[in-house]
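Missing here is one protein chain; the remaining ones are kept as they sit in the complex.
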Amino acid sequence: MVFPPVAENLLALAGVHTHIGHYHILQGVDLAVPRGELTMLLGRNGAGKTTALRTILGLWRASAGAIRFDGEDIAARDTPEIATLGIAYVPESMGIFAGLTVRENLVLAARNGPPEEKRLDWIFRFFPPLKQFWELPAGLLSGGQKQMLSISRAIVEPRKLVLIDEPTKGLAPAIINNLIEAFAELKKTDTTILMVEQNFHAARALGDSVAVMDAGRIVHAGRMAELAADAALQTRLLGLSLQAHQ
Amino acid sequence: MLSTLISGDAPRSRVLTAVLVAILAALALAPFLFPGTRPLDVAARICVFVLLVASYDLLLGYTGIVSFAHTMFFGIGGYGVGIAMSRLEAGWLSIALGTAAAVALSLVLSFLIGLFSLRVKAIFFAMITLAVASFFAILASQLSNVTGGEDGITFKVPELLRPAYRLLDEPLFGVAIGGRFLTYYLVFGASLLLFLVLLRVVNSPFGRVLLAIRENDFRAEALGYRTVIYRTIANCLGALVATFAGVLYALWLRYTGPNTTLDFSIMIDILLMVVIGGMGTMYGAVIGATIFVVAQNYLRDAMKALSDALQGVPLLPDLFHPDRWLLWLGVLFVLSVYYFPHGIVGQLRARAAK
Partner (left out) sequence: MSADLKRRADWIPPALIAAVALGALALIDSPSTWLTLTVAGLAMGLLIFIMASGLTLVFGLMDVMNFAHGLFIAIGAYVAASTLRLFAAASESDSFLANLGAVLPAMLAAALVAGLLGFFFERVIIKPVYGQHLKQILITTGGMIVAEQLIHVVWGPDLLPLPRPATLRGSFLIGETAIEKYRLIAVVTGLAVFAGMLLLLNRTKIGLLIRAGVENKEMVEAMGYRIRRLFVAVFVAGSALAGLGGALWGMYQESVTVHIGANMMVLIFIVIIIGGLGSIGGCFTGAVMVGLVANYVGYLSPKIALGSNILLMVMILLWRPQGLYPVGKQ
């Protein structure tokens, strides 16, 4: 795999292995995330996509390999440090603090001081329920609303890289479209995004680059437009035509 | 044949084998080797506690369950016999009835506790067992009509076991063959037998599954073992043997009461013995119980000598005061958890393996 020159990739993994107990999940991952783009990480269940995100963030320690972020080696650093370097995380389980209010969730996420007015306006424009539930415990939000909050937390301040794990999982189509619009808007800012998705409709709409994982390795990397046009390649990589995922 | 007797669980260390054989010989021949009431009492206690601690090792060392309710089952055994012997005629049938009732109660309680243990995390479970054991101790001291309250129950044993009884008129090798002698061998024999049974259990396929569950219960479940059932069975088995230990102890003391069986300090003692001896080894129970009971009785004399020698030095005489023997065992316990997770047995085996 040939990587473009380093400066064009905000994040690069080379030969990353992750072991969890006896299980060898990541078996030599080489991944490049170009700056300023949205990279889609696709793959079957159990391929190791979530593990890859968690390893980048340091929640799980890589047992071998290198991870470079914006010119720094982060494979051996701990999570708070990695986050402070400018990475935000939207986990699959959303990670909402149910006992805290929506406001408190966002205040906590805004490390460098109270959230900026413009950002909040932006967030309220795309996610009106958050304004409604502002002073209420976040545990009262519906699934879709929690996802809105989780995403908002990741962008309440400018971040260099946002890791997002299956944002559309289990959500109604209307909400999914809402999210797609929001992500499309987000792409216009300078944020680099690495997103894991099973919903190919969302993937195709948003992805600039794509990487496909299988059994702990990257088995394909390239432009989303190319993959979207090649049905045979889709079937080979993902087991069945991605049209079926919609 | 010896290998079958100990179910193939070899000591795996020359030193350990020597120590175990020595202990076994000392216990088997105690009335002859150590004449006198006190040494025989120490020997009997060692037998009972080896059994009690081994039954706890089944839970802690092999299944990975920390329960603070073990003394409850010990007490149930003691009270079963005590109540039966004081209410009914003091004969062998009463012992049988009392034991049967105690066993039944223990089985029911341990079954319920076992079922509960799966739904909750280890720490939660430990706290709940603490509360349950407390409750039982409170019951025992409050229902004084039945249990004799704080004073406990002193009862008569069958004629064969009474101190005044003489089986042989002439002493054998200088030892009077009477009630105490017979009671001692009853305790020794039963403890040995039940210990070997436990060895068989932990070395069986069942025992291996327990170890697998202790290592990684998710994996065991994924491999198709219903951890529920195994943990419950282990719980019940441990409780059963503890109940028998309680029966034996009561028969030896001819007394049962909250202090001898239900006190939380006894639970602490069991923990000390199992950890210092070595968790998950069974033989650790033998070593741990021997060290503990001997220390309880004889270490204090040694410490007194040391304390007297240190008179005049600030603080030190108090640290070595004979009543502070538990302090040093406690320190040994803490060090064992950190540095010697498999206790003395583990250390001996590790050395032998080199």
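Letters A and B mark the chains in the order given here, with residues in each chain numbered from 1 onward.
One rule holds in what follows: contacts are C-beta pairs under 8 Å (C-beta built on N, C-alpha and C of every residue); 3 or more make two chains touch, one makes a residue touch a chain.
Here the structure is a predicted model, which means the values were calculated and not measured.
Shown chains touched by the missing chain in the whole complex: A, B. Although one chain is not drawn, the whole complex shows that of A:Ala14, A:Leu59, A:Ala205 or A:Leu233 it is A:Leu59 that touches it. Only one of B:Leu5, B:Ala131 or B:Leu223 touches the absent chain when the whole complex is considered: B:Ala131.
The chain not displayed touches chain B at residues 64, 66, 119, 121-124, 126-128, 130-132, 134-135, 138-139, 142, 264, 268, 271-272, 275, 315, 318-319, 321, 323-324, 326-327, 329-331, 333-334, 337-338. Seen across the whole complex, the unshown chain contacts chain A at 57, 59, 78-80, 83-84, 88-89, 91, 93-100, 104, 107-109, 111, 133, 136, 139-140, 153.
Definition applied: only the chains that are shown with their structure count from here on.
The distance from the centre of chain A to the centre of chain B, each centre being the mean of the chain's C-alpha atoms, comes to 56 Å.
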